[in-house]
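The complex appears here minus one protein chain, its other protein chains still in place.
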Amino acid sequence: MTKVLTVNHSVEQGIREFLKFLLDTGKIKGVFTLKKLNKKGDVAYSLITRSDELTDAVPFFPLMPVNAGKLISRFTMNGPPSEPVAVVLKPCELRAFIELVKLEQGSLENMVFISATCGGVFPLNMVHEGTIEKNLSPYWTAIKKEEIPENIRPVCKACTEFIPYNADLVLNLVGNKNLDSQCDIVIETKKGEEITTDTDIKKKYSQKEYKKENLDTFKERREAEKKKIIEDIDTKLTGMDGLIEIFGKCIGCHGCSKACPICYCKLCEFESSDSEYGPSNYEAELKRRGAVRVPPNTLYYHLGRLSHIAISCVGCGSCEDACPVDIPVSIIFKKIGESIQNMFEYTPGKSIEEKIPLTTFKEKELTEIEE
Amino acid sequence: MNNPRKTPDASSTDHGVLIQVKNTQKETVNDFLKTAMEKGVFDAVLISMRVPAGDSFAYVLLTNKELLKDAFPLPPVMPVQGAKAISSITRRGKGNKKIAAILRPCEIRATVELAKLGQVNLENIILISMDCFGVMPTPIFIKDPEKSFKKFEDAIREDDDTVMRPVCQICDKSSMVAGDLHMGTRGVQKDSFFIVPHTKKGKDILDKLGLQANKNIDTWRAKINKNAKEKQKKRKQVHTDLQSSIEKLDKFLDIFSHCINCHNCMRVCPICSCRVCYFDSDKMKHPSDDYLRIAESKGSIRFLPDTSIFHMGRMVHMSLSCVSCGACEDACPMSIPVAQLFSMTADETQGLFGYIAGESLDEPLPLTTYRKEELSEVDDVHD
Partner (left out) sequence: MKKNDDFIPKILTFLCNWCSYAGADLAGTSRLKYPTSIIPIRVMCSSRVDPLFILKGYLNGADGVLLTGCHPGDCHYQSGNYYTRRRFAALKKIFENLGLEKDRLSLSWISASEGQKYAQTTTDFTQKIKELGKNSAGTEIFL
């Protein structure tokens, strides 16, 4: 049965104290979490090794400057750390990291994952606008009532995977009316047990049995939003004309690809000489069309990227925040991603054992595809 | 300073072709191009066109002359820096077609720099620059394209550039005769403009079209010189203010506190053309224990700790060729004033060598050459 460890503080302060304890007693070497950088309150991911630095940690701040899965992949791609590091990240970030581990872009060794049921994150443009501060209180009020906060990323509103998979320790934020006074750390895995079944910890914090919360109301609300958002994008996805309209203003910066945790190629196919046009390509295009957009291959890049990564898309929305011209990339990728994932009943990042569908096969399947 | 920075001035030619405007200036320019194509002076044109959805503009390379009636030289936005378009077309070779490209002075200057960097082959390219009134920031334009379009037209008519990119507002090279030909539209009569030849290639084009560069262009030159001087003054003031706002390291870090290391600025920069940027390469990817060790020395580090090294490093790499176009700032998802910072630094670094990026194809990149005696102020101070 699942055990939960209680710290008598708010969830945020409680996890800070718990992590401080783990650092001070040498059970972990470092903590990876969101942290306030300066007096202005700017927030960024940080690697903390000295416990007093944890005072400025804001582990569950509703912002995702970069998908942490990408950052942890960078941290571990040349090998795991030699001592344990606690990593606090959101469910989709953890799912992205699990996918990256399957793609040999990261290591799980010595990582202690701490996550929480997620209410969503604010779009990054709110950072520059300075509107996050005033939206924090309404955000938490909504979360406690299992309501969807107003100003979060569209893909967050449509997300039904707000309960973390593969986290060693989990906090409950959604629907938790006590999150300002009580911090219940749910111990989900063996690794979580190992790090909490310590005489020091047993002395300091009480442990009891845990009864899982029912978050069906929240899930229903999210599903309703998803339906709405997909219906809306479907009115624009009307074939070639629709795509030309949506992606017409694309400037080819590839920000979406660089922000995406799943896109890990050192040299992207669409930036390599494979996709580069030479004089003969241009001449062929001019012969074919009479005129060609320069640089070329805007749709080829987006559709090609879909064919490459949609199978693992975790719907985090980092792509859309990176786009300078407000193209609804995240909704399109989430929609297409889920349609392919559903074909194989696959949820990216849910299970480390489950192979990515395009890297495996069944001998009898998809008979409807042949004509 | 050993090499005082040259003040940009109009070209050395005194005369140009006077072109009468039929209907609109845009139409006249497009007709000029169509005529040149019909006469076989060039085979293709690279020019901006409005995208089908109407919410932006894109460069199009065309051989179909009929499309020219919908072309839009120097539109309200510059989503892609023109030099990148030229590089896309010629990086792998010059091809068989003669292509005329209508671009802004900063785009042509960037093209010239890229030619020096081996990223552009200018042999079959005819560069035509036009007086530029600036561009609006793309993220703002796309929020309401129709309204923004009108704002742009008003701005040109009233010579009021407050809706343009911050770096455009302090640009003193917006009428630089940078191409083979230059269309001088500023300050002349509403119903005409000048075409000024700048290179032999440009003169040959005019000859083939039977156009005589015999009209005195003093009125135009006086107007653009006056404009350039005003802008220079404004530029100096803005740069002084900017410099004082980032005097210390923590203020510099403050500007980049929102940076998410997306590297959009680098990717849209016309000068940044490395296939794999140094700051994306394995050189920047360290083992986890190394990161932990660095974190230990300070108690905590931002992760990834690459923000400052990326921006400063990019400055070191491309500052001497920066043309202050502002593409970087438009692409930044966190609205960091990158262009203003890089532009200011570029003025200083280029000024050190008396170099103006893209002014002359013959002038070598400062770091690829040297003088035996120079830069005594940074030379061995212990001698």
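Letters A and B mark the chains as written, and numbering starts fresh at 1 in each.
Throughout what follows, a contact is a pair of C-beta atoms (placed from the backbone, for glycine too) under 8 Å apart; a residue touches a chain by one contact, two chains touch by 3 or more.
Computed from a predicted model, the values in this text were never measured in an experiment.
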item	value
Touch criterion as defined above, residue of A:Ile262, A:Val292, A:Cys316 or A:Val329 at the omitted chain	A:Val292
Options A:Thr2, A:Thr217, A:Ser307 or A:Ser351, residue touching the unrepresented chain	A:Ser307
Touching residues (missing chain, whole complex) on chain A	237-240, 242-244, 248, 269, 288-293, 296-300, 303-304, 306-307, 310-311, 332, 335-336, 339-340, 343-344, 357-358, 361-366, 369-371
Interface residues of chain B (partner: the chain not displayed)	49, 51-52, 58, 60, 67
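By definition in this document, only the chains that are shown with their structure count from here on.
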item	value
Chain A and chain B, separation of their C-alpha mean positions in angstrom	37
Sites on chain B touched by chain A in the complex	44, 46, 51-53, 55-56, 58-64, 67, 79-80, 84-85, 88-97, 138-139, 142-143, 253-254, 257-258, 260-264, 267-268, 275-276, 280, 282, 285-289, 291-292, 295-296, 299-304, 330-335
Touching residues on chain A, where the partner in the complex is chain B	29-30, 32, 35, 37-38, 40, 42, 44-50, 52-53, 65-66, 71, 74-83, 85, 124-125, 127-128, 241, 244-246, 248-249, 251-255, 258-259, 266-267, 271-273, 276-280, 282-283, 286, 290-296, 321-326
